[in-house]
Structures are given as C-alpha cells and as structure tokens.
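Beneath this line is the structure, given in structure tokens, with notes to follow.
One protein chain is absent from this view; the other protein chains keep their places.
Coming up: chain A.
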C-alpha cells in the first residue's frame, strides 16, 4: 500500500510516526513522510526530519522524507491525490487537561477535504 504520513510536530504526530513506520516495515508499505509547517507546533521542520530519519533507521526502512511548503492540510491532500496514494495517516488528536480528545486543525482539514482514505492513529 502507498502511504503518506503527514507530520506537523504535535505530540500525536510522533506517535503516528512510530506506529506507521513499524507497520510499514511489517506490511511492506511504500511510505512517504510529508513534513508540514504547523503553526501550533513547537518543533521545527528540521527536527521532524531528524525524528523521521531516526525512526526509519531504527527499523531499517527506506522511505521518502520531504518537507511540504504552503498550507499544511491542503499540501498533504494535494500530494496524496496527485501521486495516487492509497492512504493518508495523521496523529489522532491531543488530550485536553481533563482528558477530552481534540483533533488538530490539519486533521480536521484533511478529513473533510481528502478523497484519499484517512487514518488517525491513537
């Protein structure tokens, strides 16, 4: 399966990275990691590229890691649709102090606008 993992740098996108790389190695997915600029995130795109490469090396998987410019949600949808991906994977939201799950803005945009199936990782 051709999988596009979108990473904006919030905590949930790091969980999604780990889960997706592990599953890609086991299932033989063709994985692309798209790093987007998330204004809600404290991590820089360079830090995310490093985190992605470290995770890939740990399991010995080869994947395309790229930085996507422009609006994060729409750039992910555009890449997924124009390059015939089977699935977009994103972090499944952050918890508020009292434990309620809230989806990030990127996930909300992608869910509503993507023609490609979307997977949220919890």
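Everything below uses one rule, namely that a residue touches a chain if its C-beta (ideal position, glycine included) is under 8 Å from a C-beta of that chain, and two chains touch if they have at least 3 such contacts; residues count from 1.
The criterion applied here is as follows: contacts and distances are computed from a predicted model.
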| item | value |
| --- | --- |
| Which of "Bifunctional protein GlmU", "GNAT family N-acetyltransferase", "Aspartate carbamoyltransferase" or "Glutamine--fructose-6-phosphate aminotransferase [isomerizing]" matches, in UniProt, the chain that is not displayed | "GNAT family N-acetyltransferase" |
| Touch residues of chain A, complete complex, unshown partner | 95-103, 105, 108 |
